[in-house]
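Shown here: the complex without one of its protein chains, the others still in place.
Up next is subunit A:
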Amino acid sequence: MRLEFCWFCSSKIYPGHGIQFVRNDAKIFRFCRSKCHKNFKMKRNPRKVKWTKAYRRLHGKDMTKERKRNRPERYDRNVMENTLKAIKKIDKIRHDRAADHIAQRWKPKAAKERREARKELEQSISLIKAPLAIQSQEPAITVPKIKVKAPKQQTVEDQLMEE
């Protein structure tokens, strides 16, 4: 018994699910459900279909999978024990890393949103406050300041040294 991966969407196929298609050149295509099977029959490229793992990895949305080794090993009970223990840990690490990856992707959004909000505030303030009112109330509205981490100031000596 092996858990296979769907050729189209790369999800796990548990026993008792899905369809396997064997082509005349003896290549086996496994599908997890009829959705993937039908997409395959329509000759769609999974790398272009948005919801598949293939697309997501290709476009950097998800973490890429590491290659698996295919060397058969002689059975050793101790190795088996260790493997079983390790699987859990590896699973957790993988999970965390994938979450990290996605979080990284989302980071720039926050900054972007803030910038856009600021601009909006500047431009569309006239919808809620008339310019006369603003002029009279100027000190009340403050556009928030932007702080940028400045590079270290070159000392005079450094500058001289450069020259």
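The criterion applied here is as follows: a contact is a pair of C-beta atoms (placed from the backbone, for glycine too) under 8 Å apart; a residue touches a chain by one contact, two chains touch by 3 or more; residues count from 1.
Here is the rule we go by: contacts and distances are computed from a predicted model.
Within the choices "DNA repair protein RAD51 homolog 2", "Adaptor protein complex sigma subunit", "DNA-directed RNA polymerases I and III subunit RPAC2" or "Nucleolar GTP-binding protein 1", the name that UniProt assigns to the complex's undisplayed chain is "Nucleolar GTP-binding protein 1". One of A:Ala26, A:Met42 or A:Leu127 touches the chain omitted from the figure, and that residue is A:Leu127. The chain omitted from view is touched by exactly one of A:Met1, A:Ala26 or A:Met42, namely A:Met1. Across the interface with the omitted chain, subunit A contributes residues 1-3, 12, 68-69, 73-77, 79-80, 82-84, 86-91, 93, 96-97, 100, 107, 111, 114, 117, 120-121, 124-125, 127-130, 132-134, 137, 140-149.
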